[in-house]
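All protein chains but one are shown at their positions in the complex.
Going in written order, the chains are labelled A, B and C, and every chain counts its residues from 1.
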Amino acid sequence: MKEIKSKFDIFRQKVHIIIYGTNTTAGKLFDIVLLGLILLSVLMVMLETVDTVDQKYHNILLACEWVITIFFTIEYILRIISIKTPSKYIFSFYGIIDFIAILPMYLSFFFGGAQILSVVRALRLLRIFRILNLVHFTGQASELRLAIKTSRTKIIVFIYFVLVVCVLLGSLMYVIEGDESGFTSIPVSIYWCIVTLTTVGYGDIHPITPSGQIIASFIMILGYGIIAVPTGIVTAEFAQNRRKKGLFSFEKENPCPNCGVDDHKEKAGYCYNCGNKL
Amino acid sequence: MKEIKSKFDIFRQKVHIIIYGTNTTAGKLFDIVLLGLILLSVLMVMLETVDTVDQKYHNILLACEWVITIFFTIEYILRIISIKTPSKYIFSFYGIIDFIAILPMYLSFFFGGAQILSVVRALRLLRIFRILNLVHFTGQASELRLAIKTSRTKIIVFIYFVLVVCVLLGSLMYVIEGDESGFTSIPVSIYWCIVTLTTVGYGDIHPITPSGQIIASFIMILGYGIIAVPTGIVTAEFAQNRRKKGLFSFEKENPCPNCGVDDHKEKAGYCYNCGNKL
Amino acid sequence: MKEIKSKFDIFRQKVHIIIYGTNTTAGKLFDIVLLGLILLSVLMVMLETVDTVDQKYHNILLACEWVITIFFTIEYILRIISIKTPSKYIFSFYGIIDFIAILPMYLSFFFGGAQILSVVRALRLLRIFRILNLVHFTGQASELRLAIKTSRTKIIVFIYFVLVVCVLLGSLMYVIEGDESGFTSIPVSIYWCIVTLTTVGYGDIHPITPSGQIIASFIMILGYGIIAVPTGIVTAEFAQNRRKKGLFSFEKENPCPNCGVDDHKEKAGYCYNCGNKL
Partner (left out) sequence: MKEIKSKFDIFRQKVHIIIYGTNTTAGKLFDIVLLGLILLSVLMVMLETVDTVDQKYHNILLACEWVITIFFTIEYILRIISIKTPSKYIFSFYGIIDFIAILPMYLSFFFGGAQILSVVRALRLLRIFRILNLVHFTGQASELRLAIKTSRTKIIVFIYFVLVVCVLLGSLMYVIEGDESGFTSIPVSIYWCIVTLTTVGYGDIHPITPSGQIIASFIMILGYGIIAVPTGIVTAEFAQNRRKKGLFSFEKENPCPNCGVDDHKEKAGYCYNCGNKL
C-alpha cells in the first residue's frame, strides 16, 4: 500500500516538474506545446464563426476542439493532483482561467453554441509570461504594471470627469441636432460624444446643422487636448520610476570617507569634492 | 420664543452635520443616498429621450423625476437654512449647480420639454469629489488641476495657432475640392479640417480629387505631429510638479536637531537654515 | 515748406505711436479695433461661401468687405509712411501678410471670385501675439517655438520614414485588395495608408478581404505605436528645456565662499556641506 502511494508520489513529483517547472527540457517542451495548443484552440473557435470555413470544415474543427478540450481537462486535473495545496492553484488567477477555459465545451452539451465562449481561452495566452519567465521580460512587465498601478487613481478621476463631460455635451448635441442626424436619444448622443472625444469617429452619426458642427469641433479640439492628460500621467510615472531606479543604481554607492559626498560617478577613483582616494 | 429659536438652532445644526458633514454615519449615508439619486435622476432624463422606453414608462419616469426634484428642492432649502451665511453657498460653484439642477422641472410647467435640461444634474456628480473627500483623491485631482492650470496659457496659444491653420487649410480645400465632395462652403471645410487634424475622421466629408487627397494627407501628418505638442506640454508640467514634490517629500528624513527644518538634501552635512551640524 | 514737413513729421510720429505702439490708450484701441475688423473680415469671406447666407446678404457682405479692404489699404499705407525704413516693414513677415491680405479684393476686378483668397487675412490674426505683447504670452510661445525648433530634424527624419513605410504598405494593399474595395491605384492606396496610420480613418476606402484586414490591423497597431515617437521627441525637448531653465533659476546662485558647493536651496542660509554662513 505504502509502495503504491510512494509510486504515486513519484508520479506526482514528475508531473509537477513537467507541468509547473520550466527548467527541464520536458518542462519547456510541455509549455511550448501547451501554448501552441492554446493558440490553435483560440484560432479554431474563431474560424468556426466564419461561415465559409465552418460550412466546409465544421466536423474537423469540432473534433479538434474536443481533443484539445480533453487535453486541457487532463492537464487541469494533473495540475490539481500534482500540487501540494490544490486550493492554492484552483483559486489562483491562472487556475480560474484554466477552469473557465474548459467549461464552455462541456456546457455546449446543454446549451447549443456555448462553445463560442471557449474564446476565453485567449486569456490562457497570458501564461506566456510565466513560460518565458525571463528576468528581462518580467522586469519589463512589472515596470509597465508599476506605472499603471501608481497612475490608476489619477486615471479613474480623469475618466470620471470625461464621462460627466460626455453626458453634458451629448445632451447638448441631442437638443441641437435632433433625430434627423441620428442623435435619436441622449444615450445615443453620449455614445456619439465618446466616439468623437476619443477621436475614433465612426461617422455613423455625425452633426449636420452648423451649430452642431461648431460644438462638435469644440468637442474634437477638447478631445485632442485632453488626450494629453493620461499620456502625461503615465509618462511622468514612467520617468519617475526610471529616475528613482537610475538614481539608486547609478549613484549613492560609495560615499567619500573624508567629506561624505556620495554622488560620485561609478568609475570615480577620487572624491570630486575633496580629492580623497575612495 | 427663545426656546423655539434654540430648538430651530439645534435642528439647523443637526441638518448641517448631516448635509455638509462627512464624518458621521448619518452624514455619510446622506451623501451616498444623494449621489445615488443624482445618478438615478440623470439616467431617467436620459431614458426619457429613448422612444421605446418613453412610450412604455413615460408616467413612471415623470413621477420619479418629480419625486427626486422635490427631494432636491427640499435639500436645497435645507442647505440654505442650515448654513450660517446662505449667500456663500448660493453663489458657490456647487450652490449654483444645485439651483440649476432643480430649475428645469419647474420650468417644464411653462415650457414643454424643458425637463430635458435636467440633464445638467450630471454636474452634481462632480460632488463625488467632496463626498470622497479623501486626501488621496483630492491630492490626485489637485495634481491634475495644477498640471492643467500651469499649462493653460501654452495650450490656449497652441489652440489659437491650430484654429488659424484650420481656417487657412479649410479654405484651400474649399477652393480645390468644391461642392461635389461635400466641401460646400468655407465653414464646412474648416469643420472638415478640424475633424481631420484631430484624427477623428468621420468620413461624412472626404476629399475625392487627387490634389485634395494630397493636401488631406499633409493635414493628417501635420495633425499626427502636432498632437505631440499638448502632450509634451502637459507631461513636462506633470514631470516638473512631480520632481518638485518628489524633492521635498523625499528629503523629509533628517530634521535638524537645532531648528527642526527637515527638507535637507540627502547629502547635506549641515542644516541650510541654522548651520548646525546634522 | 519746412514747417509743412515738420507738421508731416509730427503726423507721422503720432500715426507711428498709434499703429505700432501698444502703450497708449489710442494705440491699444487701434489694435483691438484692427483685430476685430480682421476677425469680421475673415468671417464675412467665410459666410460669402455659404449659399443660403450669400443669396440673402450678398450685397451687404460685399460692401462690408470693400469697406474693410479700403481701411486695410489705408492702414497699410500709413504703416509704410510712418516707419523710418519702409522696406523693413514691407519685407517683414507681417508686412508681406498685410499686403497679401488686401490684394485679393483688388484682383477680383480682373478675376471673378478672387475675393475668396481674402481668407488669407486669417494670417493677420497671428498679429494678436504682437498686440498682447505680454512677457507671459511671448514666453509661452517662445517655449513652444524652442521645443519645436530643436526637435525639427528628428521629426523630419521621422516623417520621411513614415512616408516610405506608407508607400510600401500602400502598394502592398493595392496588390491585395484591388479595385473593388476602392484601392483603385497605388497613390490612392498610399492616401488610405496615411489615413489609417494617422488614425484618422474616414472609412471612404477600407479593406474587405481577410488578408487586407489583417494587414490593415497591423498598420493600425503600427500607427498606434509610432504616434509615441513624435510625442516622445517633443516631450523630451520640453522637459529638457524646462530642466535647464529650472536648474539655472533654482540653483547655482550662491556658491559657498568656503567650500564652493553651489547647489544650495534658494532659501538656504548656511552651506549644507561645510556649515559656513552664506
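One rule holds in what follows: a contact is a pair of C-beta atoms (placed from the backbone, for glycine too) under 8 Å apart; a residue touches a chain by one contact, two chains touch by 3 or more.
This is a predicted model, so every value here is computed, not measured.
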| item | value |
| --- | --- |
| Contact partner of the left-out chain, one of C:6, C:24, C:87 or C:185 | C:185 |
| Residues in subunit A touching the chain absent from view | 42, 45-47, 49-51, 116, 119-120, 122-123, 125-126, 128-129, 136-137, 140-141, 143-144, 147-148, 155, 159, 162, 187-188, 190-191, 194-195, 197-204, 227, 230-231, 233-235, 237-239, 242, 246, 263-265, 267-277 |
| Hidden partner chain, residues of subunit C it touches | 153-154, 157-158, 160-161, 164, 167-168, 171, 174-175, 184-187, 190, 196, 199-203, 206, 210, 213-214, 216-217, 220-221, 223-225, 227-229, 231-233, 235-236, 239-240, 260-263 |
| Missing-chain contacts mapped onto subunit B | 199-203, 231, 235, 239 |
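Operating definition for what follows: only the chains that are shown with their structure count from here on.
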| item | value |
| --- | --- |
| Copies subunit B and subunit C touch via same or different residues, half shared test | different |
| Pair in A-C or B-C that repeats A-B, with over half of contact pairs matching by residue number | B-C |
| Mean-CA-position distance for subunit C and subunit A (Å) | 40 |
| Sites on subunit B at which at least two other chains make contact | 187, 190, 199-203, 227, 231, 233, 235, 239, 267, 269 |
